[in-house]
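Excluded from the complex is one protein chain; the other protein chains are retained at their positions.
Showing chain A:
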C-alpha cells in the first residue's frame, strides 16, 4: 500500500509542479506532463519499470478523450464543415501518411513498418494546437477553422487506425512475443466470441454496436433522469463513468476497439440534454489520465539514444516538420486558405501529436513496430511537439509582420461573423422568454436548467437546452463560458443567482452579465455583485398592466404609452441614487430610514413626472402642445 501512495504522490507532485511552469512559458500542458515524466524518469530516476503498467491503465484517458470528441460532434456542425473535414483533413492524413511511408521504404524498412510510421506521423497534436489557437484568439480565423477541421478528422481517423495497425504485425515479432508469452504465462485476453463461427461473430459484432447506438439513444435518458432525481453530484459522476467504462468493457469483450465504442456513444449523446453534464463529469478524469499517460511517455524516453544518435533524431524531427508543413502548405492552395492564414495553418499543424504516442505504444504491443524503432520515434514525436511553440513564435515574429504590412494596403478587414454563444442560466418562466426571443433571431444560445421538465418543454419546441446546475463553474467551462459573448442569469433562486454573478465576474471579469432580480433588494445585490444589467422580473409586466388599466379606463392608447414611458424614465433616473444610498448604508437592514425617505421623495417625483410642465425632458404636457389660441395673429 505504502509504495502506491508514494508512487501516486510522485506522479501527482511532478505534474503539479511542471504543468503550470510549462504553461507559463507558453508550452502547453501536454509538454508540461512530458517534461514532468522526463524529470521523474530518466533524469532523477524516481520511477522505473512500473511506468509501462501505469501506461496501459492511463491509455484509458484516450478512450475518454474520444468519448468527449464524439460528444462535441453535433451532426449539424459536421455537415456544415464537411468539405474541409473530409477534403482537407482526409488529404492531409493520406498525403502525409503516404509520403512518410514512402520515405520509410527508401530507408529499407519493411512496408508494414513504413505504413505504421506514416500513420503515426500523419497525426498532429490536438491538445497543443487547439489550446494555443484558443489562447491566441485565432480559433475563428480561417487558419484556425481549417486547423480544427484537420484535427477533428485526425481524431476520428485514430479509430480505424487502431483497428488497422494490428493487421500490420510483423510475423517475427509475433513469434518472439509468443515464445516470451509462454514463459511469462501471459493471460489470454478475455474475448467472449473467441470460439464462434464467422457469421455468428459478425452478428455479435453488429449487435453490440447497435446496442451502443440504440441504448445510447433510448436508454440513456431514463437512466440519467433517474440519476438526476437523486440530485447527488457524485452519483451523476459515477453514472457518467459507468457509461464510458461499460461501453469500453462491452467493446473489449467482443474484440472491438473501446475507443470506437465510446466515440460512437459520444456522437449518439451529442444532442442529448445531458451532454454538458457528461462532459464536465468525464473531463477531469480524462485530463488526469491523459496527463498520466504523457508522464509515462516522458518517463520512458531514452536519453541514451538521444545523445548517441543526436544527429539522426534531430534530422528526423526537422525532416518531419518540414514534410508536414510542406504538405499543409500545398493543400492550402486548393482549399483557399490565404495570406498569413496559410502559414499559420501549415506551421501550427506541423508537429506529431499525442495520439502518435498512443499509436506508438499500441503498435509496439501489437508487434507492428520493433521496440528500437518505436523508442526513436517517441523521441521524434516529443521533440516535434516541443518545437511547436517555437513555430508559433516564428509565425508571429517573422511571417505575420510581412503580411500585416501588405494587408494594411490592400485587403479588406476579416469578416467578424463568429460571435460567441449567449449562455442562459435557467429556462423557467423568465429565461424561457429571453431564450425564445434570442433563438428566434438566430442568436446562438446555450441554455441550462436543473429542471428536466423545463428542458423538455424547450426541447419540444426545438430549442437546445441542457440539464445541469448552471451555478457549477466546471459545467459552464465545458459549455464554453470562456468564449461566450454574454451571460444571462435567469435562475429563480435569489441567493444562487447572486453567487453565480460574483463567481462569474471573478473568473471572467470581461464577460458581460445580464441578470434577473427578484425584487429591489435583490436588484441592488446583483448590481453590487457585478452584474452589468439587472432587470426586475416583475417590473415590465407591471408597467404593461398599469398601461392597459389606463386604456381600459378610456385613456387614449398613445397617451397611456407615453405616460408609462415617462414613469419608467423617472424611475430609471432615481435608480442610481437609490442604489448609492443603499450601498452606503452600513446597517444590517439597508432599507433604513434614510433610504425610505429618499424613496418617498422619488415617489413624489414620479407622481409629478407627467404633470410637471416644461422642466421635464419628455413630459406629455410638453409634447405636441398646440400653440396658444391667438398665435395666428402674429403671422399675418
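Here, contacts are C-beta pairs under 8 Å (C-beta built on N, C-alpha and C of every residue); 3 or more make two chains touch, one makes a residue touch a chain; residues count from 1.
Simple rule for what comes next: contacts and distances are computed from a predicted model.
Chain not shown in the complex: UniProt lists it as "Flavodoxin family protein", one of "Flavodoxin family protein", "Cysteine desulfurase", "Ion-translocating oxidoreductase complex subunit D" or "Xanthine dehydrogenase family protein subunit M".
Touching the missing chain, out of A:7, A:271, A:561 or A:585, is residue A:561. The residue from A:222, A:311, A:509 or A:628 that touches the chain not shown here is A:628.
Residues touching the missing chain, restricted to chain A, are 555-561, 620, 623-632, 635-636 (touch as defined at the top).
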